[in-house]
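With one protein chain held back, the other chains of the complex are shown just where they sit.
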Amino acid sequence: MKSPVEFASACPVSLKEYPTVTMAHGGGGKLMHDLLEKIFFAAFDANSTPNRHDSAILELPVNRIAFTTDSYVVRPIFFPGGDIGSLAVHGTVNDLAMSGARPAWLSAAFILHEGLPMETLWRVVCSMREAARRCGVRIVTGDTKVVDATTGEGLYINTSGIGVVEHSLQIGAASVQSGDAVLVNGDVGRHGMAVMSVREGLSFQGSIQSDSGPLFNAVEALLSNQVEVHCLRDLTRGGLASALNEIAEAAGHGIAIEEEAIPVRGDVHAACEMLGLDPLQVACEGRFVAFVPERDAARALEILRSQEAEANAKVIGRVDRREPPWVVMKNSLGSLRALDTPVGELLPRIC
Amino acid sequence: MKYLDEYRDGATARTYAQEIARITTRPWSIMEVCGGQTHSIVKYGIDTLLPAGIALIHGPGCPVCVTPVDLIDKAILIASRPSVIFCSFGDMLRVPSNGDDLLAAKARGSDVRILYSPTDAVQLAVSNPGREVVFFAIGFETTAPATAMAVWQAAQLGLKNFSLLVSHVLAPPAMEALLSSPDCRVQAFLAAGHVCAVTGSEIYEAMAKRFHVPVVVTGFEPLDILQGVLMCVRQLESGQAKVENQYTRAVRAAGNIHAQDLMRRVFQVAPQTWRGLGEIPQSGLALRPGFEAFDAQKKFGLSSVHTCEPAECQSGLVLQGRIKPPECPAFRLGCTPEHPLGAPMVSSEGACAAYFRYRSLA
Partner (left out) sequence: MCLAIPGKITRIDEADSLSRTGTVDFGGIAKSVNLTFVPEAKLGDYVLVHVGFAISQVDESEANAVFDYLREMGELSELKERGP
């Protein structure tokens, strides 16, 4: 990661002249034109056509495409293992991957608070450029607005994405069947705790890095090895508990998981114990659950493990016919409990 | 984590449950005092491991739950002042009062910040000399020493822009109040382990004798609670009423005298209203006269605020252990963590929240 000094000296907008974003940068005039040319186009244009039209024209090689959108408002903007920019690319790219679509094009819309340091903007945009390159996607269109605000640290990003569907499966909750194995591609809770570790008032020292990263390679590996993928869901806000509950409800099937099978790193476990949080409810950004037929489970696990060995992919449970179709979990004591969707913002507790 | 994870071993837990079943000849009702113990019991399904005759009654040991409701209103009022930075532990932010809470106040523009430690608030006051820093000081005897240290540090530094909204409560008076109630069903206590790390276990000797009730100081992990229950049942079956210490790795008979010293220097015992339980004499802590300058209620000149609790909320009965959360008509219907009627549904230590979250499959 480049140091802030390197970023500052590389920032194409003169920081002496414009150390922060101003309302005029969003005004549609020369300053805005400069901002677009020097920051956004300079970063995202590397392998794009230099057209500056209102929309990007795309050549689609197939009949089925996946289309998704998401907005990113994480605080703080920079955290161990990533920032709002890389998150905005990975998050949308991963939503496409969850349909089994190869991510191809992204749009990026920015809402900036007046007073946002220009260097912060440049760092975030460069991070997006790097993430897009790693994911093999191009950022082809976008928008910028500057708003009045009481604090100058505001930066919000929306990314929409188009992906190309090259398989003929119907990957989604409707395809989930009783008896399916449930796999997770790695240990959970890293992202949320990485962000927590630098949050004012709650910070702690350690080496927990966000797991934010692209998932399509893992998905492609499953598909190209003829694993009959029934459903995929990336774990974001609300963590594993949230994702499993969404699928159980949409599929109308119960899911039974074993707590001892769920991988959680020692330091994430310790951070959660310290703040009184449940790792199964903590956000991830580079993790997904896959529902595959039992006969494909062992092969799918091997494939996921070969993608990222240190992440510790595991089979965590099975889909069943229980009524009502809840998500239930067997804990270390052998007790069976419902694992419900978390409610509201996760707040660290005193007791 | 060392000295934590090993006390969650399933095989040992089942062996404890078998031993408890082996020696139980009659029904017994045992109260676990602390919300953290309730959380553990419901999360791990410890009550389902015990023989049918052993009833675990959930106690009022959740400081978030018992903070007087008018203090929440005062907190929101203070936080709404532009010069104020209002600091609190995370789980206080969603406690409802008159349909409002600190999180909503934050959304309206109040500067409300979550802190991990009371001394962080002192640091905030030092680095923000132009702002008034107010800390919501809640907790049992476990937390009072930390608050005392924050006050003492602020006094040493001569800070003028730091104060606390105090609601510290004491466990033994609440236990005695419950025992003194005519329809009390509690026959033994699992006393709160971390409270006792500070206060010591010998403070319960008089209570155990007077009410002829076993008191076992107990930890929080499943094996701690199971051993605590076994020790209670052994006493109950043999008609004993002693104070015993299950949590020997953390609790000494005399407790932590350094922590107690500082508490005594900064605080004095005072009457206290417990949300859901009413006023219990000599059950709270108030700042001593020498530290009055740090009392936010005095500093901001707040008189009593009129608050009303929703009629359907039965958190008082839950906190007294008279009903279990699922027996409340509003449980899961009108009252959920998203739209709580009372504090026990909001605090993740509260019994209602624990039952909501770790839903039984029965």
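In order of appearance the chains are A and B, and numbering begins at 1 in each one.
Everything that follows uses one rule, which is that a residue touches a chain if its C-beta (ideal position, glycine included) is under 8 Å from a C-beta of that chain, and two chains touch if they have at least 3 such contacts.
This one's a predicted model, so the numbers in the text were calculated from it and none came from an experiment.
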| item | value |
| --- | --- |
| Chain not shown: contacting residue from B:Ser127, B:Gln156 or B:Ser303 | B:Gln156 |
| Option from B:Glu19, B:Glu202 or B:Asp295 whose C-beta touches the chain left out | B:Glu19 |
| Which residue of B:Arg249, B:Arg264, B:Lys298 or B:His339 touches the chain not shown here | B:Arg249 |
| Interface with the undisplayed chain - residues on chain A | 197, 204-208, 265-267, 269-271, 273-274, 276, 349-351 |
| Touching residues (missing chain, whole complex) on chain B | 1-4, 6-7, 12, 15-16, 19, 22, 34-36, 61-63, 89, 116-120, 139-140, 142-143, 145-146, 149, 153, 156-157, 171, 192-195, 197-198, 223-224, 227, 230, 246, 248-252, 256, 258-259, 262, 349 |
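Here is the rule we use: only the chains that are shown with their structure count from here on.
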| item | value |
| --- | --- |
| Footprint of chain A on chain B - complex, ascending | 1, 4, 8-10, 13-14, 34-36, 39, 43-46, 48-49, 61-64, 87, 89-91, 93-94, 103, 113-116, 120, 138-139, 143, 222, 336-338, 347-349, 356-361 |
| Residue numbers on chain A that touch chain B, as the complex places them | 200-202, 266, 269-270, 273, 275-276, 326, 328, 331-338, 340, 343-345, 347-351 |
